[in-house]
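A quick write-up on the structure given underneath.
One protein chain omitted, others in place.
Then we have chain A:
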Amino acid sequence: MPSYTPSPSPSLSASPAPAPARLDVAADLLALLRDTRTEPRPDPQLEALTLAVSADLPVLLWGEPGIGKTAALTQLADTLDLPLTTVIASVHEPSDFSGLPVIGDDPAEQGVPLAPPDWAVRLVRQGRGLLFLDELSTATPAVQAALLRLVLERRIGSLRLPADVRIVAAANPRASAADGWELSAPLANRFVHLQWAHDHEVVIRGLGGTWPRAVLPRLDPALLPGAVDRARRAVCGLLTARPALVHRLPGTETRRGGAWPSPRSWDMALSLIAFATAAGSDRDVLSLLVRGTVGDGSGLELLAWLDRMDLPDPELLLADPVHAELPERGDRRQATLEGVVEVVKSLLTEDRWNAAWALLVRAMETGAPDLVVVPATTLAALRREDWDVPEAIERLAGVVSMSRRADRSMARAAKERTGAGR
């Protein structure tokens, strides 16, 4: 203040041009910096977010500040063609979410209406949109309480958000938030929890000028009925076999604020399987969604169940063993072959028995032979006395000799142990 000189400096009055010109150069530099390219790149976490939002389930993104949650939401809003409204929860008061009490002329007669904030009114007027509630975990408890009513009941004061408004919230991980907040178990159970992490490689490439452009999932109308059927079969099948998984409140302190299985979250998982199936998403995306809904343990069991459900149908394989497509992965291939032997055993005819041998030959010729040994042994034991030995068995001679080799090796290993010396 004391050093202020009221008269313009001589250099400025002599040439007024440099000031805007300098900013022009700065603008050029900024334009160069902003001139980045994008490249398509699969992004499972963004895909999972898109599917959960499409399924109209409240999503909670857990992630450190500054790792691109807002950027992801912007891209998501673009893709879904929804206007994005971002509300930073921590700078608001509870009344911004629950409505401001406005006292009229005669409160006793007319009551006290709760006036909604402007963004909510706009959102209702638009009829659709993506509402992003950022920094949920640093807001005061009263604000959080008001927000949760908004998320779960979709009400702001006297307003009700239209059905086409989708809500996503973001919170900092409990460990890193100094003034962090714990979700209570019932509230946690209503969210799809997605962990948001940055990909080192993507960040480096992005700073170098090329940001990823995720190709987001599209629901295929033709797949819808099949997707619902698959989702129902998966969840009902698993819960029939494992009734204990239906409801399991987490026992430890830190897990209560995360995903855990209950009829409500299984219902959410069912929707998400249907959405992921209809979108043709891969297993990684489904895994993020399912584990973020019913928790890690139950989620992994469900995925294992789906894995088994997705194995090729043994009856179809038996119908055309020579052209059968067997899974590539060894453990799944073995499970498939054992499934085939199982169905042959349940309805034993010579034709089916022969077809199974043909299938084992096919398996040996297209993959690792050791997988065939156990199914072949079981199948051989099913033979009825009057059945001819199929030709196919000769082509499995290599498998038999390999099995014997393993037997001899096991015998040597056993001798080694008892023989001591080492």
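Convention: a residue touches a chain if its C-beta (ideal position, glycine included) is under 8 Å from a C-beta of that chain, and two chains touch if they have at least 3 such contacts; residues count from 1.
The rule we apply is simple: contacts and distances are computed from a predicted model.
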The complex has one chain missing from view, so what does its UniProt entry call it, picking from "Putative ABC transporter solute-binding protein YclQ", "Metal-dependent peptidase", "Ferredoxin" or "Acyl-CoA/acyl-ACP dehydrogenase"?
"Metal-dependent peptidase"
In the whole complex, of A:E328, A:D351 or A:D386, the residue touching the missing chain would be A:E328
Filtering A:T86, A:Q195 or A:S403 for touch with the omitted chain leaves A:S403
Which residue, A:L30, A:V102, A:L207 or A:L348, contacts the hidden chain when the whole complex is considered?
A:V102
Which of these, A:P94, A:P261 or A:P390, touches the one chain of the complex that we don't see?
A:P94
Residues from chain A at the interface with the omitted partner, ascending
93-95, 100-104, 115, 140-143, 174-175, 178-182, 252-255, 257, 282-284, 287-288, 297, 300-301, 303-304, 307, 328-331, 333-334, 368-371, 373, 398, 401-403, 405-406, 408-410, 412-414, 416-417, 422
